[in-house]
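Report on the structure given below.
A single protein chain has been removed from this complex, and every other one stays in its place.
What follows is chain A.
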Amino acid sequence: MTSISEDSDKEKVRSVSVDLNNDASLVIDIPDALCERDKVKFTIHIKTTLSSFQKSEFSVPRQHEDFIWLHDTIVETEEYAGLIIPPAPPKPDFEGPREKMHKLGEGESSMTKEEYAKMKQELEAEYLAVFKKTVQVHEVFLQRLSSHPMFRKDRNFQIFLEYDQDLTVRRKNAKEMFGGFFKNMVKSADEVLISGVKEVDEFFEQEKIFLLDYSSKIKDATAKAEKMTRSHKNVADDYNHISGAMNSIAADNNTAFKKTISVCVLQKLEDRVASDQELKLTELLRYYTRDIQAAKDLLYRRARALADYENSNKTLDKARLKGKDIAQAEENQKQCLRKFDKLSESGKKELTSFKARRVVAFRKNLIEMTELEIKHAKNSMSLLQGSIEILNSN
């Protein structure tokens, strides 16, 4: 069981998105989380001045599945069809640390005591890193909902925040889960639809082209960044083993290898570079891959609405020809048009603010990542130079 408290780490919280908590009327954060086996229990802390809530400050425990439920209900709400729906947080993935723990258990006999202790330390650090990441991602999800004028008023959102018992009853049952699966299949059909639809609006035409291309590029960049970060971690691991081996040699032959401390430090620094890279660059790319997908979903919905509108026109024409059900068809057509217009209007707003948000987030993260890289490199260099001096002076 691991628990963390985030009070001092507010900075990390906003690493992938802009300040989402600057509206004091509804402030949400996740100050604490517990990990029991595979399940993570988040403690959501809410402070609000809104009258729709019963209390002004309270906390509630939630599981990952509750978040997914909330996300899916919002997606299925017709009203929000014209909005970019914040992407659902990914499932907490402790596979990496778990694998490492396995390796540690297996290799225990072949390692020295120091090596074992060091690996255990590393393992704990990795575990903690995954933990922090997942808390952050869940927190951002809620904060995006709370800072959006429409979502914050959502009934289900309020239930999520306020319902003081286990949400399990309200969550998806098997049938609904199937619905979700089906929805994903339809989505790929939408991909075809969206590329096939004849676009009259210049803005949306541009957006469509951009989003389709960008989403594949960013997905690729995310994958490559992940690979690169993993390699960095491997290098850090190797330095760990090397320093362990050098230490045991130094212990026995106390002359030449005493000054190999620098290698151990290198390991820590490489590790830090890897994890900072991971946090800033890779997380950024990961998050925006999901966000881009959400933007694309908006386009799908609008494209579907457009298709519906065009179909309703055809139906109306047919009705007029046949002389039957004209009023019904007219009404249908008007509705479709209304829906389509609404979607277009809010869609435009959403997509514009999305771009602004994205640019700001990239800027922030790239700057932070670069500054960290410089800091680490400078640290490494001074440590290395110190070691060289010591070795030379002997």
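Keep in mind that, in the parts below, contacts are C-beta pairs under 8 Å (C-beta built on N, C-alpha and C of every residue); 3 or more make two chains touch, one makes a residue touch a chain; residues count from 1.
Everything below uses one rule, namely that contacts and distances are computed from a predicted model.
Student: Please identify the absent chain by the protein name in its UniProt record; candidates are "Myotubularin related protein 7a", "BRCA1-associated ATM activator 1 isoform X2", "Pyruvate dehydrogenase E1 component subunit beta" or "Sorting nexin-2".
Tutor: So the chain that does not appear here would be "Sorting nexin-2", according to UniProt.
Student: If the hidden chain were put back, which of A:45, A:241 or A:290 would touch it?
Tutor: In the complete complex, the chain left out is touched by residue A:241.
Student: From the list A:60, A:75 or A:228, pick the residue that touches the absent chain.
Tutor: Considering the complete complex, A:228 is the one touching the chain left out.
Student: Could you tell which one of A:58, A:116 or A:210 touches the chain left off the display?
Tutor: A:210
Student: On chain A, where is the contact patch with the chain that was removed from view?
Tutor: Within chain A, the residues that touch the unshown chain are 206, 210, 213-214, 217-218, 220-221, 223-225, 227-228, 230-232, 234-235, 237-239, 241-242, 245-246, 248-249, 252-253, 255-257, 259-260, 262, 266, 355, 358-359, 362-363, 366-367, 370-371, 373-374, 377-378, 380-381, 384-385, 387-388, 391-392, 394.
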